[in-house]
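Below is the structure I would like to discuss, written out as structure tokens.
Note that this complex is displayed minus one protein chain, with the remaining chains in position.
Every chain is named by a letter (A, B, C, D and E) in the order it is written, and numbering of its residues begins at 1.
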Amino acid sequence: MKSERYLRGMERLMEVDGTGGERVISSLQTIAPDLADYVVEFAFGDVYSREGLDLKQRQLVTIASLTTQGGCEPQLEVHINAALNVGLQNHEIIEAIMHCVPYTGFPRVLNATFVAKKIFEVRNGDVK
Amino acid sequence: MKSERYLRGMERLMEVDGTGGERVISSLQTIAPDLADYVVEFAFGDVYSREGLDLKQRQLVTIASLTTQGGCEPQLEVHINAALNVGLQNHEIIEAIMHCVPYTGFPRVLNATFVAKKIFEVRNGDVK
Amino acid sequence: MKSERYLRGMERLMEVDGTGGERVISSLQTIAPDLADYVVEFAFGDVYSREGLDLKQRQLVTIASLTTQGGCEPQLEVHINAALNVGLQNHEIIEAIMHCVPYTGFPRVLNATFVAKKIFEVRNGDVK
Amino acid sequence: MKSERYLRGMERLMEVDGTGGERVISSLQTIAPDLADYVVEFAFGDVYSREGLDLKQRQLVTIASLTTQGGCEPQLEVHINAALNVGLQNHEIIEAIMHCVPYTGFPRVLNATFVAKKIFEVRNGDVK
Amino acid sequence: MKSERYLRGMERLMEVDGTGGERVISSLQTIAPDLADYVVEFAFGDVYSREGLDLKQRQLVTIASLTTQGGCEPQLEVHINAALNVGLQNHEIIEAIMHCVPYTGFPRVLNATFVAKKIFEVRNGDVK
Partner (left out) sequence: MKSERYLRGMERLMEVDGTGGERVISSLQTIAPDLADYVVEFAFGDVYSREGLDLKQRQLVTIASLTTQGGCEPQLEVHINAALNVGLQNHEIIEAIMHCVPYTGFPRVLNATFVAKKIFEVRNGDVK
């Protein structure tokens, strides 16, 4: 039986990441089901369920962290979609990515921007 | 004569980073004055002066980027002070740093948290 | 009241990290007590309490990860002590650090080696 | 004529990395043959041929280092295969990757896990 | 109307990066046109237009930085082409990449080498 943390986490994951997050969880079942549980319980049941910052603020932080980390294009795809899911606008997401240029340079920012571009084109039919 | 970008950047830098930022700019004058100008003109005159995100949101993004980047404790010190300068609360700064755990792990988050702890103790006389 | 995960994690943390880990947990109480709980519950109660690798193997993995991450000297200090606590020999720890040279280069390996050197001198009275 | 270090290294490389390593060496011949020699002589003839840790332990360290480094999916592919070649079990490799979550976060761990998943599916016909 | 920095930057970008750089700038127009302007104005109008190092030296520095950063294969593709555009020889580019092995390890150097290999094959019809 799943813990209360798991149930709270899954609810939060569905609210934030939607089908993109669900797909990650599902793709881990045959290889590392406990890792999937940790994503749900710890990342979403514990961290994402905290008060103190709202979901829009948390997605700004997530996008900045993933952009700066580098090599996280699959996770950026999930979390740029998540940012839109919780109500951030296209241009706010681009602003958050661009704001990282002075801290992490153009290459990581360009990589994140092109992930956003692809998502905006799919979701909106256009990119503005 | 300094450009309009420089003047706008210096005004923004003083508003955001205050004396901590001024100290960085000043310490560069004998070694790399043009680098100081780029910080002022590009990071503050261009990027920080943009619309689309307010200064609180920009500081959340900055703190997430610096925490994730690692090895940026001097810059975190300037920008955690900056976060307080633009109106973020102690607990919101800690939330932003903690929100990076799932993305970048505990070590970078602990390093950033201890920078914040030192600043809060100096500025507030306490840490809550 | 602390959860079962917390109690299991604290027991494991004391076994592995000893007083070094306790000091980190304690230093977080005034600034980010929930972060301390996550270290105990998630890193130690969940991950370190898993089967499949024994504690010596886990410390080899931890040391390789922290060496490669860079900028984690405080955490290396805790975990090189932990490696000794769980029964790894000085020379095995050095081997694990040196094995990272082909993957992450000399600088990060030198930084980790000098952390180990300091610890071995304190604990053993010598470094061989 | 190849040096003793080269011969020892090539033997070790074949034992550890097998055809995956051979393919990397071979693909470097037209562009950077000396780089191929350094991989063989230094990484395998020197480092991998050392005593102090056995090959299973060295592969745990390698996988932790590559997972944490990020952006090393091609090298992870070679070295997860190598881990299986030297006798580590699927579940031990997954444990080593998962053990890095507290140190480097979920994204790098997920990226490494999906490399492992692909390899396990090809080699084993299944992933457990 | 574009600023003098923009015009100087675009001239420098065309001289250095050629069509590869132009393509990046162009692909940003629908998603983040100001980011494109910053690349042109700041990276090329300011930094690349400086004296003190010639363009060959600047490309050696760029290639070392991108190789070490990791996860910057698209940017390496632009800048290895740029290195050839400003007169560096194939073997000098490979030397610069290989020189990074002691500092950043084999994986990032191999990733950069394979980007170079692809470019040399396309541009030269061969790789030596």
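Going forward, a contact is a pair of C-beta atoms (placed from the backbone, for glycine too) under 8 Å apart; a residue touches a chain by one contact, two chains touch by 3 or more.
These numbers were taken from a predicted model, which means no experiment stands behind them.
Please identify which of the visible chains the hidden chain touches across the whole complex.
A, B, C, D, E
Spell out, residue by residue, where the missing chain touches chain E.
39, 42-43, 47, 50, 52-53, 57-58, 60-69, 72, 75, 91-92, 94-96, 98-104
Residues of chain C in contact with the chain that isn't shown?
70-71, 94, 97-98, 101, 105-111, 113-114, 116-117, 120, 126-128
What residues on chain A make contact with the chain left out of this view?
For chain A, the residues touching the absent chain are 100-107.
Keep this in mind: only the chains that are shown with their structure count from here on.
Interface check for copies chain B and chain C. Shared numbers divided by all numbers used: above half gives same, below half gives different; which is it?
different
Taking each chain's centre as the mean of its CA atoms, how far is chain A from chain D in angstrom?
Distance between chain centres: 30 Å.
Cα centroid separation between chain C and chain E, in whole Å?
Once rounded, the distance between the two centres reads 39 Å.
What is the distance, in whole Å, between the centres of chain A and chain B, each centre taken as the mean of its C-alpha atoms?
For chain A versus chain B, the centre distance works out to 23 Å.
Which chain B residues reach two or more other chains?
Residues 42, 47, 50, 94, 98, 100-107 of chain B each touch two or more of the other chains.
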